[in-house]
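Just one protein chain is left out here, and the rest sit where they should.
And now, chain A:
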Amino acid sequence: MDAWFAQYVDAYYLRIMVLIGINIILALGLNLITGVTGQLSMGHAGFMSIGAYTAAILTLHYGTSFVLALLSGSLMAAFFGFIIGIPTLRLEGDYLAMVTIGFAEIIRVFFLNFELGGKAVGLYGMQQYTTFSMVFILVILVVVLNWQLLKSRYGRALYAIRENEIAAEACGVNTTGMKVAAFTMGSFLAGLAGGLYSHYMGYIAPQDFGFMRSIEILNMVVLGGMGSIPGVMLGAAVLTVLPEMLRIVADYRLLFYGALLVILMIFRPNGIMGDMRLYDLKQRLRTKEVKTCRS
């Protein structure tokens, strides 16, 4: 399938599509934590780097198969998410934001001094195991699992925590347990995306996973519409393509990017898709009437 694709699709577009897929997985992971459960995490790139480094070290130094490396990377990220989540999810709102920023920075500095990870140079020479079809299938899998999760009673419990934690607790939701579970699942997806990323790019370095990277992922979630799967997918796609399109303006690229973020937030404060869920989209298609987005 990939050979067939490579024949018809330009390599540049194929690359962008793969990156969109990886970003969708990343953003859906953060969406579980920030969009659905309402716990502001600003260190998602830290978990991504754990997955990326673990997978790359396994295939480079230990000759593990790619699938096993990918799985180990994701599990490693999930493990750290779990360890970090238990004590910190007691903290509220912006304290959690600060701790996740701090954790991601500590991870980055750790990799900067990590012998096996190539220190500041990073790791290179990974084979390009990640293919378009693989990313495509994984994205579908992740979307379906996310969708099933969010419409189950666990998903409703997560939304309830975001809306009002005390009320959710009073209704019998184990809030701490659910928050830790959401955080662990989000970290797992970040690790998965990290493993895919490192074996697509072929090189990784600590500065790839800095604070700006975490911010970029957060932008995808907020811009698309928090808690909405189609919204987050759209946000990931838009924010992957946007910098490419802004290449025309060359040096002014980031200037426009910053200004666009402000403008988008002023005109669409709840994100492009608001809080729309797949279910609402289906309803809307069925009734064919114009409905305003729920805010």
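For the reader, a short list of remarks on this structure follows.
The rule is simple: a residue touches a chain if its C-beta (ideal position, glycine included) is under 8 Å from a C-beta of that chain, and two chains touch if they have at least 3 such contacts; residues count from 1.
Heads up, the rule we're going with is that contacts and distances are computed from a predicted model.
A single chain of the complex does not appear, and UniProt lists its protein name as "Amino acid/amide ABC transporter membrane protein 1, HAAT family", one of "NADH-quinone oxidoreductase subunit H", "Amino acid/amide ABC transporter membrane protein 1, HAAT family", "Carbon-monoxide dehydrogenase small subunit" or "Glutathione import ATP-binding protein GsiA".
Touching residues on chain A toward the chain that is not drawn are 34, 40, 87-88, 90-92, 94-95, 97-99, 101-103, 105-106, 109-110, 112-113, 164, 166-167, 211, 215, 218-219, 222-223, 226, 251-252, 254-255, 257-262, 265-266, 269-271.
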